[in-house]
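So the structure is just underneath, and the comments pick up after that.
With one protein chain held back, the other chains of the complex are shown just where they sit.
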Amino acid sequence: MPSTDEIRIYPVGGYSEYGRNMTAVEVDDEIVIFDMGIKLDRVMIDEDLVFEDTDLLDLVGIGAIPDDSVLESKRDRVVAIVPSHGHLDHIGALPKLAHRYDCPIICTPYTARLVEAYMAKEKAHMATKDVEIIPLPTGQMRPLTRKLTLELVRMTHSILDSSMPVLHTPYGEVVYGNDFKLDNNPVIGRPPDYARLKEIGAGKGESGRGVAALIAETTRAGEDTKTESESVARAILKDHIMGLENDEDGMIVTTFSSHTERIKSIVEFGQKIGREVILLGRSMENYNLLAEEMGFADFMEDVQVWGRRRSIERALGDVMREGKEKYLICATGHQGEPDALLSRIARDETPFQLSRGDHVIFSSNVIPHPVNVANFHVLTHRLRRHSVRMIKGAHVSGHGAREDHYELLQMLRPEHILPSHGDIKAQAAYIGIAQDFGYAPEDNVHITSNGRAVTLKV
Amino acid sequence: MPSTDEIRIYPVGGYSEYGRNMTAVEVDDEIVIFDMGIKLDRVMIDEDLVFEDTDLLDLVGIGAIPDDSVLESKRDRVVAIVPSHGHLDHIGALPKLAHRYDCPIICTPYTARLVEAYMAKEKAHMATKDVEIIPLPTGQMRPLTRKLTLELVRMTHSILDSSMPVLHTPYGEVVYGNDFKLDNNPVIGRPPDYARLKEIGAGKGESGRGVAALIAETTRAGEDTKTESESVARAILKDHIMGLENDEDGMIVTTFSSHTERIKSIVEFGQKIGREVILLGRSMENYNLLAEEMGFADFMEDVQVWGRRRSIERALGDVMREGKEKYLICATGHQGEPDALLSRIARDETPFQLSRGDHVIFSSNVIPHPVNVANFHVLTHRLRRHSVRMIKGAHVSGHGAREDHYELLQMLRPEHILPSHGDIKAQAAYIGIAQDFGYAPEDNVHITSNGRAVTLKV
Amino acid sequence: MPSTDEIRIYPVGGYSEYGRNMTAVEVDDEIVIFDMGIKLDRVMIDEDLVFEDTDLLDLVGIGAIPDDSVLESKRDRVVAIVPSHGHLDHIGALPKLAHRYDCPIICTPYTARLVEAYMAKEKAHMATKDVEIIPLPTGQMRPLTRKLTLELVRMTHSILDSSMPVLHTPYGEVVYGNDFKLDNNPVIGRPPDYARLKEIGAGKGESGRGVAALIAETTRAGEDTKTESESVARAILKDHIMGLENDEDGMIVTTFSSHTERIKSIVEFGQKIGREVILLGRSMENYNLLAEEMGFADFMEDVQVWGRRRSIERALGDVMREGKEKYLICATGHQGEPDALLSRIARDETPFQLSRGDHVIFSSNVIPHPVNVANFHVLTHRLRRHSVRMIKGAHVSGHGAREDHYELLQMLRPEHILPSHGDIKAQAAYIGIAQDFGYAPEDNVHITSNGRAVTLKV
Partner (left out) sequence: MPSTDEIRIYPVGGYSEYGRNMTAVEVDDEIVIFDMGIKLDRVMIDEDLVFEDTDLLDLVGIGAIPDDSVLESKRDRVVAIVPSHGHLDHIGALPKLAHRYDCPIICTPYTARLVEAYMAKEKAHMATKDVEIIPLPTGQMRPLTRKLTLELVRMTHSILDSSMPVLHTPYGEVVYGNDFKLDNNPVIGRPPDYARLKEIGAGKGESGRGVAALIAETTRAGEDTKTESESVARAILKDHIMGLENDEDGMIVTTFSSHTERIKSIVEFGQKIGREVILLGRSMENYNLLAEEMGFADFMEDVQVWGRRRSIERALGDVMREGKEKYLICATGHQGEPDALLSRIARDETPFQLSRGDHVIFSSNVIPHPVNVANFHVLTHRLRRHSVRMIKGAHVSGHGAREDHYELLQMLRPEHILPSHGDIKAQAAYIGIAQDFGYAPEDNVHITSNGRAVTLKV
């Protein structure tokens, strides 16, 4: 007799699209939600929008945050909200949506602090009830209900303290693999906890039944490689920062503010060539001071960090006075965002004057959305007019490629797979990988879309 | 009164195209030729052609070797032929053309040995007179005539013992910058001799007048970066070879046979994971045994190398018998060349049987010629049918990008520039760089084409 | 009570790929097969393969023909094989597979004659039993069994006498929409039979229940347009053939041999500028003489057609003697196929000598498979060496784009949809269209793959 055990997956956001990740998992009458993110390009397109002042329904209407109406009648069954890591496309909608559920947010300690700060900022604007935020270190188990237990497995991505959440249910484990890469040589912290993943895959989780379902990001599933380690980005930065013929000119490096591993490399090589390193930008300050405070980032000790516009202006004024060649500036604005520091520098709106021979190193890729591409073009066009020297693409991705996915499948051997976080082409590429393991569409690998629940017989 | 001193440059091959590099420099009534290469894709398109058996005029007719008729009446004025390094697009036409000139070939010692072997192979086919081959180590001066002195400056590229030849003339130095990148952390040997380049740029060459002309390759002039060091390729290979979950399966790495630095990394990481490394393919044997013999490649000591087809088959038979998981095979065929070993393996024409989980790492890029792209597609399609795991693009280029060119110009400050070795788009991109230094087309940066001499007033 | 009526669809070939189309539809215990095609690029990759001499299992093994093993145990239930039109990716596997089923082939009269000829050619090689081929004109109904009735609805594509087969079943109609475009101004014949399609969509088919399932090609589903009419291709050809300054030089037009509408335009404009038109190539002869014989192509009256190599050579010899400017040659070889006439001309292997000023018009697109791209590059490279003048892309597609699909869905309103004939990206694009009508993946629009049956509750 076939089992009648069922797990129900509600894809709320991030299916057939990038951003605003949110997935709910229902087991009997209990629900756990993974992630509540925003979709940044929607916000960008409607650029006159001020996120914090905007009404919930409007944000849903323009697709900036997940539309959770599919959970309307079941709000009270939700027992936990579990962000996998601290990027905005995973936590950004929490201030708008979390208070509608009567349950705590559970995530790794660094993520918890980011969520806390982010929720506080929102609270200043709107009167919402308090939501409990519970830090859960990776490697520990936390019972949620009599049936459900949560575990955050140590994972690598492009922000500190990332996890791959595992929900232990009576019908098998549900693994939320969104986002991740398998980095064997991270610059801060340790590689993913392969031993634990293999145990879970081998039926040594709480259920004793193995993995019932894997929700897997697909961003780079179409790339025929394994994503390079962050240590490769470090080698690239070393080559560029230490190898450039540049003793007399300015040097600006721009990267993702939340990528503390990357910033560690920038800082250390900057110091090795005898420059004082200054981090500039509000988000640079937020992510990295917190990282230092929590013990992830000793390298921050001798680094200046300025977040407010006035402090930034003053710091840049000092740089001009003391001599650009004495500093390495690490700034926001790698995507050419018009309001970010680098764009403002390029428009000569700050005390920093670009001149021929100055270096600008982009430790980033251009996210291939047309609005980004245009912003980036405008930025680099302006930089070129100042005859600065540019290094583009000094970067490796934080998202796993085909062979990362292959290895995860090898370790977990899930009964069902739901490709998520990617457009339909990325999801389709993922299916190609799954087919190598014998999975088949509509059978045990499920292409779904926002709002369409999938019931898995397990 | 304006100077009437003149240097005449004859672009013979490699202008507005890739491959078959050849440039002649005439000073008063003496000529020095740099490079005599072949253009490989022309040979590929006419694939029924057997290079060694083909008549000279036919090879010129199909564009496979340079058409040196522009030098017809001046053959006896040529005092030296100077290959910059040992790649076939720089030395491949020597067996066909060098004997028409009554002068020696002068190049670095490793290059000299390659040229010697290559000429000998041809001689077996055709009765040509002997051509003297003179090894000249980098860093030494060699007078050619009363007026002309040759110097080979140490340079980095993607083959051992590369040089940037400098011809000291009474009217200033002529620098032949084709091909090169500025690698500050090479895996074998030392960085480029910047000190000497700066001296020459500062007028401390024999002429005392500075650089009269720079002939510059342009392959990657359009890329907004500085080409990464070979040590970055090493970091990438380390990550892939040591980081893959692969204890039980086969592992094949394919790369450029002449890239001994790269092969060193492959060998060393292969040995670190406990595998015996075997280099397979005739060209693998040629380049790397010579490298070992000349003291560049101690790492070859514990490596098997097999070049003849029968030996390769036997070695692969051994691998299958002993267990694929004990070996790392380094094979030719990264472009999908139909006759190369990797394509033969993919077509099941060798004893090596591919199976699910085997790794194939491409430490190479696909040269973007449509015939290559098609070959590569056919190869990877066949590999995919065997369910092997592929890592593509574990590579960094040997050609300088925009910022390498910038630094070379900074050091040399030539009076005139001739962009070479690249299609017209690459040459055009180079002009963009030169314009940043105040150079202007038709004035002091000269776009020319094969066969059209340029006279420089210096 | 929900209906227990079921229709089962077996996707045999052409799912998540281009070519070798084949789909079986099972209703109770009767099966109808639509199409049995080949996949040409697989044949190309293994180019030493002689199709006619190759064993069935080998062809399946390399993916050149559909793998019909999913129907193994049900062969005797198949009551008809129904090719929608005469292209090889729809009929090419009939000689290899049809005799394994004990049923007739039913298709439009022109298609029937093509199938007949194609089967005869194979029979010369292998001893297979005879298969009955029944011509069924569009617009007529033909009962297959007590339950099933077949109708071929008049459709437009890029070959004469195309149809959209409709299978009337007790549980609703099954429409096989593969391949088609909605051309309101065809150059030969009439537009699609919209009136009948709307009737069927409105429940006026035999079942009285409306369309149960649509199998839809997806080749160009990702293009945001409605595919232009063949009359647009005619306008483009008129402009090029009549508008070029070319009274003294040769003129070659190359296009799909089976595209008789296109050839009509070429012939008529060629004659208007006073040139005699010659069609050259075996397939040119096959398709177009048959078209003339069946009354589709009166324009063939004053056209020379030669198919055998010796006749072609003689005709080209005549052209050179009489003067190239007196002729317009319509030749095979638009994809750069190495053995086709145009490639042979470009290699100077025929009496026709290309010279500066000759025109070559490509009334075709390059099918974006890397092997085609390489072949086409080699061809145009050789043509360029002869300084001929080329017109590329004088073409419109025969496959519907997004808005063609939109209109078909509007007319048919099927209960279920199976996207077919396209890679997973094309299928994904199709889903986007279906979603505009409220269809949802896994619910009523089904992504499937070769060999994985889908059961539809209807």
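Order as written gives the chain letters A, B and C; numbering starts at 1 within each chain.
What we mean here is this: contacts are C-beta pairs under 8 Å (C-beta built on N, C-alpha and C of every residue); 3 or more make two chains touch, one makes a residue touch a chain.
As the structure is a prediction and not an experimental result, all values here were calculated from the model.
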Omitted-chain contact residue, chosen from C:70, C:134, C:235 or C:320: C:235
Touching residue (missing chain; options C:224, C:247 or C:301): C:224
Interface with the undisplayed chain - residues on subunit C: 182, 184-185, 224-226, 228-229, 231-232, 234-236, 239-240, 242-245, 356, 380, 387, 389-394, 403, 406-407, 410, 436
Residues in subunit A touching the chain absent from view: 45, 369-371, 373-378, 381-382
For subunit B, residues in touch with the removed chain: 424-425, 427-429, 431-432, 435, 440-443, 446-449, 452, 454
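Basically, only the chains that are shown with their structure count from here on.
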Shared interface numbering between subunit B and subunit A [over half = same, under half = different]: same
Superposition rotation for subunit A onto subunit C, Cα-based, multiple of 5°: 180
Averaged-CA centre spacing for the pair subunit C and subunit A, given as whole angstrom: 47
Intercentroid distance (Cα basis), subunit B paired with subunit A, Å: 41
For subunit A, residues that touch 2 or more chains besides their own: none
